[in-house]
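Only one protein chain is missing; all other protein chains are in place.
Chains here go by letter, A, B and C, matching the order in which they are written, and residues are numbered from 1 within each.
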């Protein structure tokens, strides 16, 4: 485990970047990093477009005003991009050199686990790094929560509300595909909160016949509509919709929410955790800490070793999954 | 043209039904029909599930409270359904008999042009009928506006706002498929209002190479994202997204909004027109009128002969289409 | 009436400013002015903070990118301010000189009737001017619609929806104060669309005893809640709430929506009219027109002489007012 601990004042100049997929709340986090750094009287620079911008030397000093009026905006003002070059040792070395040339000795990386691997590489070249989990999928090991997750779940919920209106009027089955390639967290929480009849996630094998039997049971009991939430990792919602229609004879419609789920003004929860994590990251760097990711565990802000964040899976809440099944009978 | 004009008091008992696809604002319209009928001291009954419910005899008397607390809800409390049986003369005759047995001599039909054809058939059996255009697609001849259209456009707009957040962060092209099998009204208005780079509608032929050239021009000028609105009548958005990605090399994402567009609490515009149309329909029936559809022309409520509403196409606003092109350069 | 008509190409350099209270959709309008000017290959400058900024010389050339990503934002990127100095002839003369020094010979003024008086003064100094009505109150003579009105009405509607939830649970009367010092348009349309039991506006005298009698009638019939919309021009909502509580004994709560009504992402309607008006204003200036305000009449874009826009009142729609009363029984 790589955790360096030095004296206060070790870090003179902090850089901050967002990397991987963007998530609502990243702006609130960048704002907190910048303002806390200024409050602590340490230099702060923003690095554009993640590691791609780092390699291209796209950096600029940030002042209080540079993060004014962004706390409520989706996306990230620092933008983000993929950077294959940075997967290679030469790219990583060049990135570290770029930072050193700019005098940046501490880095806050807001992103997913791929981004943290890059951060660890920089650490090996002498840069202090703190990771902050930012992705709507909530699939980062070592933390119960990632920035953007709460907004994404509420965005899906809003879509379910709308679809419910029309489904009720028509006696229809609706299949809604939501994000989550590896993890079903968005599907589970929005499905439970939205009262979905079935929730299909990568973590739990499913049988389409069981889904259909459940549908028919509700239908025969007089239910006016049914909503099935499908995480994209499970497979094609369009295909599933066709199967259901064939097997049950119930009119079935498919919606693919896509990138709507990444946008929108962040919820209070996302802004507040983002603000706490951003400001804590600055304080950790100033306390000489490095190699840590901030996370939320049992409702509290915690520090996790970055390499642990790379390995331990954050599994689906099985109790919630069962509860969703019981309550949507 | 079938327009009967009789004396006041001709109609003793009004029925109201919603038919075809549901649309936000239908509840506000039903409320207006019911309350105006009660205000005019005429009997009023709700018929469930459109013509299907009519044939099945699913009717119930409505009082003031029966339409309380529904003005703000999407969908239709009377529900709606397709009814193949009612396409046939026997079905239509049976429907008319059902009404006569219940003593209903005036009918308000809220729905699309298919629904109005059914209404005309009932008229031939002596029922007075008034049609009210309700469909999110705004594709009914004889009126510039249909109930639900304004809500649907604003729902799409909200989706565009969200996608814009993430598109800006990523330098991406987003293709958004919206409703509109025969007509591009939703795509045009939401695309213009959302600042979409390209709007593809069934009414205007397009060349994917021109779309791509436009994309590249914006991209080369430094645009951080592009949004392409596609009406479903134009073809598969998924297919189009693939083509664009291949031809331009720009990362492209596809969203299919689907039935989200039918739901949601209706906008003020939809509720107000719905209220005006519903109450006017009652007064027309009480004035002995029949065979008319209510519509909006040049911002005012108008009466159109139902058979005209069957034939005259309501074309795309070409000026707006060109304006959208100019403003999104 | 001051309407100069010259040859095409008369105007070489257009300025645009927003003045008076801001309104959602102003950004969409500024965007349309700027982009249409660029499309027509004429120079375009933005003037900050209305006439105050004009006197202070706060102007800057606008390019395509300067109005990117603003169509969906509330407020006005050009900002706005009051300017007492500009009420005086010397101020107006100095303003005209500022424009002439900058080479600006055509001006688009987006704002209320006070702003148009300033525009007329500039016209007398040889500047071509086109006015665009922008204010949430919809109280500008000569047009049925002003930019921002549709958004404000929908914002109030959203508040009514929320209050309805809790009012129904509690058997309560809610008094909601909305904007409208001189005019009750916001109160009327949101009240009708929101199903308010009573709507109090400056245009129609009211008797608090009649309001209370109506409340009690609904209450005795079993209504679970009542909502009373009050335009601020009518008097203190807090005071009214107290009176109602005393006279009826019904628990009464007061909400003052205040400046929430000025904000929010503009609706489709506001963005589309704003876009049409902004682009038309440019074309009018380029056609040598001046002294005109754009407006909406019977659902169509019209040109109105500015001095007419100063005098003719745009009255409350009495038919809608009566309809609201009938439907909320």
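In this text, a residue touches a chain if its C-beta (ideal position, glycine included) is under 8 Å from a C-beta of that chain, and two chains touch if they have at least 3 such contacts.
What you see is a predicted model; the values in this text were computed from it and never measured.
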Legend entry - Contact list for the unshown chain, restricted to visible chains: A, C
Inset, instruction - Would you indicate which residue among C:63, C:88, C:171 or C:209 is in contact with the undisplayed chain? - result: C:171
Legend entry - Candidate in contact with the missing chain, chosen from A:72, A:97, A:181 or A:313: A:72
Inset, instruction - Pick out which of C:76, C:146 or C:275 touches the chain that's been left out of the picture. - result: C:76
Inset, instruction - Give the residue, chosen from A:164, A:262, A:289 or A:314, that touches the chain omitted from the document. - result: A:164
Legend entry - Contacts of chain A with the absent chain, listed as residue ranges: 28, 31-32, 35-36, 38-39, 64-65, 68-69, 71-72, 144, 150, 153-154, 157-158, 160-161, 164, 168, 189-190, 192-195, 221-224, 265, 267-269, 271-272, 275-276, 279, 296-300, 320, 323, 326-327, 329
Legend entry - Interface with the undisplayed chain - residues on chain C: 18, 21-22, 24, 73-76, 79-81, 155, 159, 161-171, 174, 224, 253-260, 262-264
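Heads up, the rule we're going with is that only the chains that are shown with their structure count from here on.
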Inset, instruction - Name the graph shape formed by the protein chains and their touching pairs; answer line, ring, star, complete or other. - result: line
Inset, instruction - Just grab the chain with the largest centre-to-centre distance to chain B, centres being mean Cα coordinates. - result: A
Inset, instruction - For the copies chain A and chain B, give the interface type as same if over half of its residue numbers appear on both sides, and as different if under half do. - result: same
Inset, instruction - Please compute the C-alpha centroid of chain B, do the same for chain C, then give the distance between them in whole Å. - result: 28
Legend entry - Centre distance in Å when chain A and chain B are each reduced to the mean of their C-alpha atoms: 37
Legend entry - For chain A, residues contacting two or more additional chains: none
